[in-house]
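What you see is part of a larger complex, with each chain still in position.
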Amino acid sequence: MLTAWAVADVGQEEDFEAAKEKALKVGATKVIIQDLRKEFVEEFCFPAIQCNAIYENVYLLGTSLARPVIARAQIAVALQEGCFAVSHGCTGKGNDQVRFELAFYALKPDIKVIAPWRLPVFYERFAGRNDLLEYATKCGIPVSQTKAKPWSMDENLAHCSYEAGILEDPDMTPLRDMWKLTVDPEDAPNKPEDFTVHFEKGLPVKLVVGDKTITDPLELFLAANTIARNHGVGRIDIVENRFIGLKSRGCYETPGLTILRSAHIDLEGLVLDREVRALRDQFVTYNYSKLLYNGLYFSPEREFLEGAILASQTTVNGTVRCRAYKGSLQILGRSSETEKLYDMTESSMDEIGDFAPSDSTGFIAVQAIRLKKYGKKKLEAGEKL
Amino acid sequence: MLTAWAVADVGQEEDFEAAKEKALKVGATKVIIQDLRKEFVEEFCFPAIQCNAIYENVYLLGTSLARPVIARAQIAVALQEGCFAVSHGCTGKGNDQVRFELAFYALKPDIKVIAPWRLPVFYERFAGRNDLLEYATKCGIPVSQTKAKPWSMDENLAHCSYEAGILEDPDMTPLRDMWKLTVDPEDAPNKPEDFTVHFEKGLPVKLVVGDKTITDPLELFLAANTIARNHGVGRIDIVENRFIGLKSRGCYETPGLTILRSAHIDLEGLVLDREVRALRDQFVTYNYSKLLYNGLYFSPEREFLEGAILASQTTVNGTVRCRAYKGSLQILGRSSETEKLYDMTESSMDEIGDFAPSDSTGFIAVQAIRLKKYGKKKLEAGEKL
């Protein structure tokens, strides 16, 4: 049987030559390495920034974002090579199996998926990663998870994740040398680094740091990564709820995305209408994040929500000045040449402007109608407020 | 006319004796100083922690939380002293006038409110804070906003806010010496500080730092403040949307609340059911925060939502280990003796447990039904996914 081995370059710092050799060694008849970094940034990371995507308040979805772009490339290879099936190496308890397979099925509804970790012939022989590590050692297959690094990693240009192994104890603090992308905040430079991000329609279009100005999306994203990595920005450690219904502990570093998302949120304060922002937060951000996490990228609801993202971002144009320092990001200021929702004179407490203070009296009086009734009833009932 | 001057001690670092003197000097016939710190922490700050309250993704509502407790005490004083009206010093463009007055009206529906900044006799004479500062200087009335500190502040034990004056330019970075509560992260100790927060039903019940163990709510909150202030944790700088429809720039430091809220969110990852968390996030957190911001604390909807908060927190019991360092907070680990939603064995990638990997196949197959149809239609229509 011919086996095409597709390796997606989504920005992980990997030795692709070694990967190729390993693939050929374990039986691949053909190895195809594709650079997906540009489409990964432009089609997946940037919309996530546009809608401030976040799962369960903290997780920036670094792995979730990469799965659909990988799956799409894998199906393209499968079509090109005439494969009768595609495969993946995800376990049967995690989110990634769902993300890969739902993408496969949406992209090619008649595809056959082989998931070895869910085949009794495999899982009855290998009870877990340890058994597999032993088997790999025995057979001379090189693997990155080792006894010295007793956890599992997933890396791409947006993030690196760490889970399983010793991390399964949620009270076990990650070892200092586990983190791969970012320096430990304690080891970060004592001098802060300032930079500026420019947005158009909610998309980062220019990053200025020192004497460098970057506009290419991929380069811009990588430059944001460099800043954040140098200053230890973007680490989190959480227990999250998998789609599959289990809780799971994960450590993530998401350097550049953390910076760009925070800058975007800040700019929206200046230029986005209050009600549009509120609807977008409650409806688009929440649900877009959830569908990414659950592997429903190629779905009618993603198409629907992306229409809403676009509709929300027409005014998100402007510039945010930021500072990275010892693990944290600080906003220094923001401005927009085109948007005028914020009006210094009008907001000013020092000027009356064309706003009649007495209007507020009426505004409050009307808001109070309902509350006076409520208060009256409480008083009559002798209930304390 | 007799004028009772009520001063609420909500933890601001103020010279209450001086305040009393000032009040008597400007015409008060009686000055009543009340320590509201305990009820402020227990009735207002703690529920905010329980539901992770946050406005527009970033603002922790430090001012909003204090207004209702002050208003309630003010109405109590008004009743006790037989006042025919209450007054406040808020401008006619801000949120605080709304927050105070809606609380007044709910607590005593027939109260008369005097809002000098909205009376033509005043606002036609004094166009803004600058005119008032001059007038105060002329009359020898001491005020904290000065030419040297050209901004307005509001402080309580949960936070200190800075707005107006030179901050009205949203691109003006706050001066280093503006911040009052927290040290500049760059000046914070080079050594991190670790501590542990214990929660019961979502409320912080014990804080352990060094060899100290604090359980009294007020003391606990103040201890969290001390840690965060020493390490520069809890500063933000935003442009927000006022209830009144204007955008406004505010800088806030919210030291202890930032820490306790983050620890609470982390613990929920371990002990709160996924669906309860999701519903709480999307509806309770969002709406409770919004009503706090808009001054609707004494309202039917707050009573309704507080019922929902309580219903959501029965399982939020456990301990979170944290680290403060140079402006950021890091979670080191978490555990719970009573809650068992997280199960290391079960989540483990290294063991099969009583979970059949093949179940995931069925789960994915069913989830895919809808997506296969979607993909098929796209293929037929020749649309790219």
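Descriptive notes on the structure:
We call the chains A and B, going by the order they appear; numbering starts again at 1 in every chain.
Simple rule for what comes next: a residue touches a chain if its C-beta (ideal position, glycine included) is under 8 Å from a C-beta of that chain, and two chains touch if they have at least 3 such contacts.
All of these numbers come straight from a predicted model, not from anything done at the bench.
The complex in this file is a homo-oligomer whose displayed part has 2 chains and whose full count of copies is 4.
Please note the rule applied: only the chains that are shown with their structure count from here on.
If each chain is reduced to the centroid of its CA atoms, chain A and chain B end up 27 Å from each other. Those residues of chain A that touch chain B in the shared complex are 52, 56-58, 72, 91-94, 97-98, 101-102, 105-109, 115, 117-118, 120, 123, 127-130, 152, 163-165, 168-173, 185-186, 190, 192, 235-241, 244-249, 265-266, 269-270, 274, 277-278, 281-282, 286, 290, 296, 298-300, 321, 325-328, 330-335, 341-344, 346-352, 355, 357-361, 363-364, 367-368, 370-376, 379, 385.
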